[in-house]
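The following block contains the structure, expressed as structure tokens.
Here the complex is missing a single protein chain, while all its other protein chains stay put.
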Amino acid sequence: MANTSWYTVGKPEQRIDAVEKSTGKVRYIGDYSAPGLMHAKLVKSTQAHAKIISVDTTEAWKMPGVRAIITGEMFPYHIGPILADRPPLAFEKVRYYGEPVAIIVADHEYQAKRATEKVKVEYEPLPIVNSAQQAFQKNAPLVHENAAQYTKIISDVYPKASTNIGSHIKIRKGDFDVAWANSEETITATYSFNLSDHVAMETRSTRVEINPAGKVIVHSCSQSPFTIKKVLNQFFNIDVGNILVHIPMVGGAFGGKGTVQLEPLAYLASKAVGGKLVKLEFDREEDMTTAPCRIGFDATVQLGVTKEGKLVAGKYTYLIDSGAYTDQAAGITRAAALDCTGPYNIPNVWCDSYCMYTNHPFATSFRGYGHPELTFAVERTMDQLAEKLQIDPLQFRIINGIKPGDTTPTQAVLTANNIGDLEKCINRAKELIKWDEGQCIKSGKNKVRTKGISTFWKTSTTATNAQAGAIIIFEADGSVNLNCAAIELGQGTKTILGQILAEKLGMDMNKIHVTMEVNTQYDPHQWRTVASSTTFLAGRAVVFAADHAIAQLKKTAAVVLQCSPDDLEVGGGRVYIKPDPTFGVDIKDIALGYTYPSGHSIEGQIVGIGKHIQRHLTPMDQQTGFGKPGPWWSVGVQAVEIELDTRDFTYSILTGVTVLDGGTIINPMTATQQMRGGMYMGLSYATSEKFVFDEHGIVKNSNLREYPMLRYGEQPTEYLVDFIESPAIDGPFGARGIGEYGVIGAPACLANSLSIATGMELNKLPLTPESIWQRKVEGTI
Amino acid sequence: MNRHNGTSKAFIHLHVNGETKEVGVRNADTLLSTLREKLGLTGAKRSCENGDCGACTVLVNGEPSHSCLSLAVEVVNLPITTIEGLLDSPVREAFVDKWAIQCGFCTPGFIVNCHALLTNHPDANEEIVEEWLQSNICRCTGYQEIKEVIHSLLGSNNHSIKKTHPGLSK
Partner (left out) sequence: MISFDFKYFKPSSVAETIEAYNGVHEQGEKALFISGGTEFITFARTNKIYTDAIIDSKGIPECNVLEMRDDNLVIGAAVSLNKITNSNLFPFLGATVKQIADHTSRNKITIGGNINSELIYKESILPLLLVDAKVKLAKGNDERAVLLNSVFNRKLNLSSGELLLQIIIDSSNIDLPYISLKRTKFSKVGYPVVSVAAILKDNRLRVAFSGVCGYPFRSDKIENIVNDSTIPVVNRIDQVMDNLPSSIVDDLQGSREYRAFVLKNVLLDVMEEMEMGE
């Protein structure tokens, strides 16, 4: 712990949302209903790639309760967060199975659903692009005929005409070719990671109405309220000030609720019924295929090394299956490139990261933003190369671990403040997983226990002007309301921000009231609640707001106490004289200004305002990738011990270790929750999860019956979590972001452990007993 | 036989959390949608509507049930307990104390199921716990905290879990 004198930072304060959540009384977006609320349902594409010949709504219009039907030609424009390539409703053609084709608005949900069944869509099938590899081939069918003509919403995206390349990001640091030629040992290996889904327990849902004054009122379970405003403004021409977005607590998101898909559809639906309140709620099947999912990933990694094990050359080719539209996959393509090496110092790095259009459901951000995928490829390669070199895999990682003074692939300079301590993390993880007791132990008949490890890193790739704000308002009892647009998704952000405020004010947590709902009309602008950025951005805003309030408290108290504000200190619900804490004034007596016995009053309510914007971030150079993409890099190590049945390839996960250097840990229990939960999620998709497509690009398992996930009892028997706390001087109390990190190394360390257990290089995920068996069969042919 | 139900809609009485409630439903309405939309009991969550995730779990006749897999008309005359009827359960408190809640969306279903588990098996072994709790999916926690909830309440010394049979009333 960097500072043990803290009042609440570093302590496991109970989550402020836990009691209410335990009673079932929290109102999530879908828990609202009201008389007169209308319901929208979607007609979805039954084809993965086809021309729309006709959409016949005649029979649907005859169904009871139907009030409006909207089809694609009514809004024939493209939208998107990075590249505007996606029509909210398909027109002219469909590009994935499940794509919205029409909206029906009806009085009751079942009526809307029944009417969708009556819409007749005639399709003319087109050739399917069913993988990123196929998309990359010359003469592959084109998912988008005119990709290069789409409008760029942000700068770092490079669609290539007459190909399926939605973006191509390059890293050129040093001279790879020369370094490769001079390498004393080399390795080239390929990897793949299938598409999968977020499966937040709450499916996506929204309600929209347009009031007679022209205000568009949106309620949604989004991670990006201000992006909803931006999209409705940019593409639907509504004044930003006329768009109000409300976000209640969100039932899990994992990046999947960062993009804007439902709100424009519900806006069109509301508009079609004269602005009435319309609800659009996805069922599970729609949430899995119509809504965006996680990228697929193919990688080729080439590493060149000296005999002593010093990495000198790295080349990385990433093919990202973005599905039918680029959405956030274009950003993931960039993020995967700028951290392509993993946390290693390599002087010569080339990376080509391609965002590939296919006829799969489109992909968006997913906890880790491309990093679990690249880490899987890099860390498998590190293990294989260590074996070639006959170096202990941990030692090999320590030798090459990135440090202050090194540069990242985009040549950003690392300092003691913007990167954590990888070597400490490795050594701690080594102890926790009991590495020295052996990496491979025979544990019974047909049973073997093995350990695998993975390092990881990630920066927080935000917009260069990403920002957050906070407003704190004092109550007459001396307690404080905290309003900001950080969204509570389950990660505990509202508790953390409350703790930061409590620390600054020296106040008990029960005196801090954090508004759980977000309302864009009274909360200051916040970029989004994604990219593990909130503790840093909103946390700093809270620090500034607290300082602002403290100055006001001192000013008022100085008058009351007849001293200089400089003489004063704030804490324990009071403002007092530093040398004599018994001499002071209660905050409750000055929170709404101070009133003298005469009735005369001064100063008025204490209202603190704070804000923070990213400093010195830049876009990347198109040719070399040169630039500063993020404010800091958190680093860490994960490890698992598994037990494999060598006869049938079933296995169980015994221990899962996560050690993270996330700077100061504000709340060790919420941080531990994030590490365990993240590791579970990474292990779940590395062991089981993937979408299965047939040859027509149709998803065959878009429900939780057939989409496998780890259930209770299938998680590691124990999770061991620890933190290294190298403080980030910029962060609130030295904190960096941690929300995504628990997931990043999990697939890689699982694959490393199973590769040792099976004696085969397992470079494709997920690793089901069947896929391991398949690998064995292929290996013996 | 309920002959009056030769149509597709019905007025029925549901016995929920010790109270008898009259509701008009379509025969096609699930217990889940009836609880949520007609009775305002939104603690049971709509998530998969396919019996796969447990977010909608309620007790029917004291047994955990996926309320998405029951029609409301199927459960007339049976006592139903939702999370709103279990606010005094020590399981609810333990979920708070053991950090078993993140986004909270699966929480009510888990609490209802855990409550029934501990009622029926106050000394459950790990195999029974696993069998029961595999009915619910939590996407946030990684399950360790939920395991700690159960372990904290298991054992013959714990008599705090009461059988929940609100019975048929009023």
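As written, the chains take the letters A and B, and residue 1 is the first residue of each chain.
As a working rule, a contact is a pair of C-beta atoms (placed from the backbone, for glycine too) under 8 Å apart; a residue touches a chain by one contact, two chains touch by 3 or more.
This structure is a prediction, so every number in the text was calculated from the model and none was measured.
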item	value
Candidate in contact with the missing chain, chosen from A:13, A:99, A:283 or A:740	A:283
Touch with the omitted chain, as defined above, among B:17, B:33 or B:141	B:33
Listed residues A:92, A:117 or A:437, member touching the removed chain	A:117
Residue among B:50, B:119 or B:152 touching the omitted chain	B:50
Contact with the hidden chain (one of B:34, B:47 or B:65)	B:65
Interface with the undisplayed chain - residues on chain B	1-2, 5-10, 26-28, 30, 33, 49-52, 54, 57, 60, 63-66, 68-71, 73-74, 113, 131-132, 134-136
Chain A residues touching the omitted chain (full complex)	109-111, 113-114, 117, 283, 285, 647-648, 687-688, 692, 700-701, 705-706, 708-711, 713-714, 768-770, 773-774, 777
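In this text, only the chains that are shown with their structure count from here on.
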item	value
Whole-Å gap separating chain A and chain B, where each centre is the average of the chain's CA atoms	31
Parts of chain A lying in touch with chain B, wherever the complex brings them together	14-15, 17-19, 21-28, 30-31, 33, 110, 199-203, 249-254, 281, 283-284, 489-492, 669-670, 672-673, 676-681, 703-705, 709, 711-713, 715-716, 718-719
Chain A-touching residues of chain B, taken from the complex the two chains share	26, 28, 36-37, 42-53, 55, 82-84, 87, 92-93, 95-96, 99, 101-108, 111, 126, 129-130, 133-134, 136-147
